[in-house]
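Yeah, one chain of the complex is gone here, protein chain that is, but the others are all in their spots.
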Amino acid sequence: MAIERQQVEQLAHLARIALDESTLSRTTRSLADVLALIDQLQAVDTTGIEPMAHPLDAVQRLRADIVTEPDQRDVLQAIAPAVQDGLFLVPKVIE
Amino acid sequence: MSWETVIGLEIHVQLATKTKIFSGSSTAFGAEPNTQACAIDLALPGILPVLNAEAVRMALMFGLAIDAEIPKRSVFERKNYFYPDLPKGYQTTQLAEPIVGAGHVDVDLADGSTKRIRIHHAHLEEDAGKSLHEDYAGQSGIDLNRAGTPLIEIVTEPDMRSAEEAVAFAKKLHGIVTTLGICDGEMAQGSMRFDVNISVRKKGAELGTRTETKNLNSFRFMEEAIKLEVERQIDVIEDGGRVIQETRLYNGDTKTARSMRSKEEANDYRYFPCPDLLPVVIEDSYIAELKATLPELPDAKQKRFVVQYGLSAYDASILSADRVMSAYFEEVVTASGDAKLAANWVIGDLSAALNRSSLELGQSPVSSVQLGDMIARIKDGTISGKIAKQVFELMWTEGGTADEIIEKQGLKQVSDSGAIEKIVDDIIAASPQQVENYRGATEDKRPKMLGFFVGQIMKASQGKANPQQVNEILLKKLEG
Partner (left out) sequence: MHNLTLAQTAQALADKQFSSREVTQHYLDRIARLDKNYNSFITVTADLALAEADAADARRANGKADFLTGVPFAHKDIFCTKGVRTSCGSRMLDNFISPYDATVVEKYRAAGMVMLGKTNMDEFAMGSSNETSFYGPVNNPWDTSCVPGGSSGGSATCVAARLVPGATATDTGGSIRQPAALCGITGLKPTYGRVSRWGMIAFASSLDQAGPMARTAEDVALMLGAMAGFDPKDSTCLDKEVPDYLADLNKDLRGLKIGVPREYFGEGLNEKTAAQVQNALREYEKLGATLVDISLPHSALAVPAYYVIAPAECSANLSRFDGVRYGYRCEKPQDLSDMYCRTRAEGFGEEVKRRILVGAYALSAGFYDAYYRKAQQVRRLIQQDFIDAFKQVDVIMGPTSPSPAFAFGAKGSDPVAMYLEDIYTIATNLAGLPGMSLPCGFVDNKPVGLQIIGNYFDEARMLNVAHRYQQVSDWHMQMPAGVAV
């Protein structure tokens, strides 16, 4: 399946990755190569095959509802880019 | 007017677990920012989720309560989008295989009819954190205490036809989840949040384009927002325009709504099964175990109230609507020994007083036992219904038991026939003209004229004379 620049821009937007003009062309070309590879899947007849999301044929284990995590804010925020009054700061969020 | 409103709801219900859906952080409300957000909630590199058993149990209890299909297997998926209050960059939720399948809720409407609202499904997911918009030098602050709080999202079919129906359904749902004890029901704290899908159409026509008004957290806002949006849509169409599909925000303070910038592309959430979690498999034996623990639900309670207490269906539906209400009512019945009086007082004076003070029943200054004991005094003739209103008022403002108030204020009903006779004699003696009129009147006019004397006598006794005795003595004196 061919991929257009515009599609790559849309993907970059979904993935929140800035792409400048030159990167965009290069990325479009290399994505086309990868898509040619994965397009080989289209030749296989998979009618009636149950998709396999996971190698384990196991079921989810459940955890008891007990508080095990104490307040670690100081430790966890020591590595944060911007913090004030215990909050993580980001450029203004507009709803 | 031939417009019909079509409403479907999506309700986010915070489950009353002690810890988060995938981590051992506390979910207690109101903590200092980010003090209940551990490495998992912050989505540090390398962290992994493990599912909270209690969240599963609570979701299943809801499924059982609405008579839903419970699939053997459910699967968590990742819903991908970027937002600062969503630490992983995806929300772990369910889509193709939710934990609770189709069910239904029956809603009693004010006109006495019952309407069945179909539930499409309910799924488990994690809540996001909060963005605080107070200004931090042009920046926003992110608090992730709420991130990872377990939710069930309940999705209805578009079965409601008015704001009133939607609100009645919402209240019923509130009653169910609080009765089950799976949600604290504290709407002001965001424990239940409603997204309302609204469209209008000419009766019998195809469904119109719908809009979604998000995050309504009170029944009143929900009613206002629906009415406003219905009006807006009808105006748009009648002015020759077209309703566009969009997400809207309602502001309860200004009573206005606005479109959320829909510049944000048609979202492509790229759902896929979460590889960090395995399928949740529910054994039949566990379902049987849970069924045995189901509490009496509002519907069953309502029927019992009608049969056991002889209440009207409507009164019974109000009193059975939620756990706090029904428990309070039944305690009043026990203390008073009179279900009908108990129902009248709870629905009438007590609810009115709560409304006036903007209080929830749980915050009532008059306890169920206080109210029940007071009603017992009405029943045994110690006070009249009229005096009881005074007693209730004092109980509300100053506290104390009914007996203490009656004693202290000297409100005890006078049932001594000698004392009543004396008052009656005094009033008759003081009203010769009225006595003459009465005696000259025909039989059919007399009961009405009696009112004058009763009024005077009650006034003279400061309301304390036993009304039945007053009637008997007065009749004997006037006619005898």
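Order of writing sets the labels: A and B. Residues in every chain begin at 1.
We take it that a residue touches a chain if its C-beta (ideal position, glycine included) is under 8 Å from a C-beta of that chain, and two chains touch if they have at least 3 such contacts.
All of these numbers come straight from a predicted model, not from anything done at the bench.
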| item | value |
| --- | --- |
| Chains still shown that are in contact with the chain withheld from the display | A, B |
| In chain B, positions touching the absent partner | 39, 42-51, 78, 80, 82, 84, 87-90, 142, 268, 270-272, 275-278 |
| Contact footprint on chain A, counting only the chain that is left out | 1, 3, 7-8, 11-12, 14-19, 27, 30-31, 33-42, 44, 46, 49-56, 58, 60-61, 63, 72, 75-76, 78-82, 88, 90-94 |
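Here is the rule we go by: only the chains that are shown with their structure count from here on.
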| item | value |
| --- | --- |
| Rounded Å distance, chain A centre to chain B centre (Cα mean) | 41 |
| Residue ranges of chain B in contact with chain A within the complex | 17-19, 23-26, 32-40, 42, 44, 50-56, 75, 80, 82-84, 131-133, 136, 138-144, 249, 260-261, 265, 268, 270, 273, 275, 277-281 |
| For the chain A and chain B complex, residues of the former touching the latter | 10, 13-14, 16, 53-54, 56, 58-69, 71-73, 76-77, 82, 84-95 |
